[in-house]
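Report on the structure given below.
Just one protein chain is left out here, and the rest sit where they should.
The first chain written gets the first letter, and so on, giving A and B; residue counts start at 1 in each chain.
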Amino acid sequence: MIIKKITIGCFIKALTITCITGFISLVYAQDYTHSNDPLSQDEVARVVAMSKIPVLAARSSGSTSSTSINNGQEILLIERNEEKGAPEGQRRADVFTYDYQTNELIQSLVDLNTSEVISSVRKQGVQLPLTQKELTRAKQIVFDDEDERQILQDEYHRITSRVLSDTAELNIKAFTFVADSLPNRVNEASKQCGIHRCAQLMLYTGENIVFEISPIVNLSEGVVTQRIGF
Amino acid sequence: MLAANTSQARPNNATCPSGNTISETFSSGAEWDMCWEVRDEEGVVLSDVHYKAAGKPRRRVLGEASLSQIYTEYDDGSASQFLVTDFGLGGSRLQTLNADMCEGGQLRSDDGRNVLCEITSANGYIYRYRDNERRQGSKLELFSASNINFREFIIRWSFLENGTIEAGVGLSGKFTKTTSDSSAGWTVTAQNKIATSFTDHYFWRLDFDIASDNGNDIVEQIMSVPSSDRLTKTRQSQTISTELSASFDPDGKKFWRILDQSETNTSNQAISYEMVLLNYAQQNKGNSSYPWLKSDVFITQYNACERFAVRNPASACGENVSEFVNGENTNATDIVVWYRLAHHTLPRDEDFSPAPVQWSNFILLPRDWTSSNTL
Partner (left out) sequence: MLTNNKNTLVRWILSGILVVFASPFFFTTAEAADCSDAFYIDETLPNGARWDMCWESRNREGITFSAVYFTPKNGVRRMVLNHAAVAQIHVPYDDNGTRFHDVSDLGIGGLNMLDLDPDECPGGTMLLLTDAQFTNKKVMCKQIEKRNVGFKSGNNTEAAYSFSLFSVSPVGAYYYIPTWRFMDDGSIEPWMGATGALQRFGTDQSQGWLLGDDRVGVSHLHNFFWKLDFDINNSHLDDVVEEVNFPLVNGKRQRSITAFNSEAARKVNPDTMRHWRIRDKTAKNSNNHSISYDIVLNETGHQDIGPASEPFTHNDFYVTRQNNNEKFASHNTSGGANLAEFVNGESLQNNDLVVWAGVTFYHMPRSEDAPHMDAHWSHMQIIARDLSASNSLGNQTSNSAPTIVTPSKQNSDRNTSPRLTIQANDSDGDYLLYSATGLPNGLNIDTSTGQISGTVTNIGDYQVVVSVSDGEDSSTTSFSWKVTESTDTGSSGGGGSFPIEWLVLLSLFTIIRKRLYSTQS
């Protein structure tokens, strides 16, 4: 058990001891976040502000071509930094950002108490799960591709005997995909996955029946690289 | 050493002694029913175990199922024991159960004593799928307890709503044996005595009698062989035509299923039950060279006098499971599978006394018993 350091305001005057107990109640004020609690909404907002990372503008569904290629950075994840043995009251966050221009993952460490970015590291070949925005982009890339669209429509028809009119009815889930997950099976185009940011999509009909075809999308290049039979 | 009442195993198609049927129908319409009896040696023996999947025909799974021997070896080399035949799980060693032990359930009696507890209880998720479809399951549980020289063995059967059977032994009671050999035990209690460590080999006798004809069962051995680069596996199935002693093979994922030669599900697939044997880390081959400790599973043709896995009265049959395996046909006949589950105990302070129950279980799972999930 870690003993909390308490600031004690006590003084002696004429051999009478007077202690300020107000200090203690401040420490336990309602908005105090404890070391092991997840980051609060407020904390995440402060981290975003501190990170000074250009957040991707939201893309409307009607926008044209180059929406598929991302020239910016995308915040992938902000989570509480776990540091065993950290001083009591430490609140830090790990910020994972993907730089699509250089295909690097940027991992930053932010201190919420001091409002400082303590460190920032760039690495390649390391990936995190997709964000909702990336999932939407991946889906867009797939259905913007005429060949892919046709194949998936055929698959939809095979499963449901219906014509796919609105892709919005499809339930889509996606994993981040790295080439070394699938040795001997990745084609040339997919080999970059890991360095590039790629997604493996799983599509389901409205009744939740899985498509037996799973496209791999290179989000960095904005193309479908491969289709895995499911 | 007990003189067995009869050296014979339960004859096929025997009738159930009056008052000894158990049956449970679940809210889904799935149903289990069976017969039970008490024998001096094996204790509670189940027979004519039938499963009816919801909306499907009622079919027999097991003709008889019992714990046919417990062989205890002590790590310090002191004399081993055959608990079923030297002492017996039945008779005066079969414990009288009371209502507290069977809370929420029903006590069943034999010869004027409550010896079996029957409880139907909730079992957590059966499944959850699609967006929000889900079902909580139920199971029928039976248990009895037998005390042999202060160690108490709880024999428990669980029958799940979806056709799964889980069987096991819970070891409790008091560990009274001590030794002066510190490498063959553990220093326990305030007295710092060395409690001897030991292995119990539980030999289960499973007389599968799938569906209406008990004489046309087939054993299939299934393996999934890894490729040399270990990226893929290839399934290999073969019919076991001759009696077989076999061992675990995690690398090949070897398992066995017992299927019916003629009866099928509505998709024309052979109905079967498979053995899911996951207990591996303690599956030692015994402290001595006895052949009946060297294998894990023995697949044999039914033989009325093959009743005890070891110390079987050898008049017309072998003395033990490795002798039962002697070249007889096992293709489309009456099959009995013997399964040896080894469990090692190194006592600890918490076991004194009595020891909290430690379970050793295995699963029998339907495979293609129905053409789809019926729940």
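Note that a residue touches a chain if its C-beta (ideal position, glycine included) is under 8 Å from a C-beta of that chain, and two chains touch if they have at least 3 such contacts.
No experiment lies behind these values; they were computed from the predicted model shown.
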| item | value |
| --- | --- |
| Among A:M50, A:I151 or A:M202, the residue in touch with the chain that has been omitted | A:M202 |
| Touching residues on chain A - with respect to the absent chain | 1-4, 6, 8, 10, 12, 17, 19, 24, 28, 32-41, 43-44, 77-80, 82-85, 88, 96, 105, 107, 126-129, 132, 173-178, 180-185, 200, 202, 204, 208, 210, 212, 214, 228-230 |
| Absent-chain interface as seen on chain B, which is shown | 75-77, 91-93, 95, 98, 100-104, 122, 124-130, 132-134, 136-137, 143, 145, 147, 149-150, 152, 154, 162-164, 170, 172-174, 176, 181, 183-184, 187-190, 192, 197, 199, 222, 224, 229-236, 248, 250-251, 253, 265-267, 269, 274, 277-285, 287-288, 342, 344, 346, 348-357, 365-375 |
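Methods note: only the chains that are shown with their structure count from here on.
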| item | value |
| --- | --- |
| Centroid distance [mean C-alpha coordinates] between chain B and chain A, Å | 48 |
| Touching residues on chain A, where the partner in the complex is chain B | 183-184, 207-208 |
| Chain A contact footprint on chain B (complex, rising order) | 129-131, 229, 231 |
